[in-house]
Structures are given as C-alpha cells and as structure tokens.
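Would you mind keeping the following structure in view while I ask a few things?
Omission of a single protein chain aside, the complex is shown with its protein chains in their original locations.
What follows is chain A.
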Amino acid sequence: MTTPVFRHGTTSGMVSSVEQTIARRRTEGGGALIGYLPVGFPTLNESIDAAVALVANGVDIIELGLPYSDPVMDGPVIQAATQQALANGFKLRHGFEAIRAITEQVDAPVLVMTYWNPVVQYGAERFADDLRAAGGAGLITPDLIPDEAADWMAASERTGLDRVFLAAPSSSDARLVQAIEASRGFVYTVSTMGTTGARAGVDAAARILVERLRAAGCTSACVGLGISTPEQVREILGYADGAIVGSALVKALTDGGVPAVARLALELAAGANDIRPPSPPR
C-alpha cells in the first residue's frame, strides 16, 4: 500500500506511521499539520474528545502532552493547562488510557510529548512497551538530548517507536547531524529561541534552520513553537514537512471547549493544503 519513503536513523525494519503520514501529505501536495494537546485538560474525557476532534478536522498527527510538574520548555498557556491537569489528579496511566481511547477512534499517529523524568521513573523499557501496546507512535522528548538518551535509543529500537529529538537555531552543525541521526519520525525544529506560546511572527530563524537541516541530510523536519494561524502554517509548510501547533489549540480548548478546538483545527488545516502540486510517491 504505502511505499516506504525515507528513514531517519536506524530502523527496526518497520516504517513509522509518522513518516508515512508526512510522506502521504507531501504526495497530496500539502504538508503535515501536527496538533498538541495535553492529556487530562480540562478533564481526561474532554482531552480525548479534543484530540479526536483535531483529527476529524484535518490534523494529521497528534502530539499528546503528558503533564509534568517542571515543564521548562513550556510557556504560560501550556503551563497553566498542565498544572490544572496535575491538580485534577493526572497519573501516567491516564496517558496510556488516553492514547488507547484516541487510537481506537482515529487513524492518525499519536506521538507523546513528555519530559524525561516520568519515563525514567516508569522505566524506559516498560514505558516503551506500554506506549506501543496503547497504540502510541513514539516520543517527543523536550529535555532529553541524544547525548543522554542511550536508554531511550535502546527501548525505541527494540519496540520500533519513533523518537523525536529537537534541533534549535543555536545548535551546531555537528549537533544537527546528531539530531537527524538519532531521530525517527521527524526532527522537531525549534522555530525560535524560547518556550512554547503563540507569537505574531514566526522567526526567519525557522527557515534558516530547516535549510541547515536539509543540508545536513534531513528528510523530515517539522517546525514548532509560536505557530497559531493558518497563514503561519502555510508559510512554514512552504519549506518544512510539518507544522506543529500547540498553545493556540490549548487556548481554544481553555476558552471554548472542544467545539472551539475543532473550529481552529479546521482553519489551520486549510493552511496545510495546496502548498504545491501533488506528486507521485518517491
């Protein structure tokens, strides 16, 4: 059915559903729209419904955040949401429950965004097994750099899960190569020096960083941080493989519940289509 297209790093003999989705979007003439929401906000059930609504309204890949007590990469909107989820009693098992509930309802890949300590405490191998059993596609790890990731490399290798590392405008060329080689699924291209949160304009830094990643051999670069409008999505997908929207969706959920998230997803998805003429699979 789907032709294996490109692979990052080493693989376990399977093509990641995230990579397949990104490739499909490219052949359709668009780019991948990745939507972030935290588990357990405002409630566990609503967070599941909101994630399902993302996909029903055109989001291609879900980035499901696990609330954590010390989220250093997150700005105020996501901090407030995840803090509320924790106050409501979020536990890691709710994360696996949510992944299962979402993947039972929709086909889109679900990547989990988590700070590293919860995985350490759960056990990287056990976490990988349970994530895979729940239907998850892999992990985005904002505070785990490849240098410290031996346990996760082994666990993801064994289970075939994706591992998304970050590349920043400040990263050296050597570190970009390291991120590309270590990542599978895509490289999370940090658009700007800062934390998560909507910004009026997305830095020129994002385009430059994607160019640097391409020059270093990256075939799958998705841009995140500060993206909130269909126009920004369209602009980014002009040069990147995917656009990641987080805080804007969380704010919509905070202000207007699941219907507001659905509306925003639909608008954003319009920005992810008709970027270029459809092309046959490579």
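Note that in this section a contact is a pair of C-beta atoms (placed from the backbone, for glycine too) under 8 Å apart; a residue touches a chain by one contact, two chains touch by 3 or more; residues count from 1.
To be clear about the criterion, contacts and distances are computed from a predicted model.
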| task | If you had to name the missing chain as UniProt does, which of "Error-prone DNA polymerase", "Tryptophan synthase beta chain", "ABC transporter periplasmic-binding protein YtfQ" or "Xylose transport system permease protein XylH" would it be? | result | "Tryptophan synthase beta chain"
| query | Touching the left-out chain: which of A:Ala81, A:Leu131, A:Leu166 or A:Ile180? | reply | A:Leu166
| Residue among A:Gly29, A:Gly194, A:Pro259 or A:Pro278 touching the omitted chain | A:Gly194
| field | Chain not shown, touching residues in chain A | value | 68-73, 75, 79, 83, 86, 91-92, 116-122, 142-145, 147-148, 165-172, 175, 179, 190, 193-195
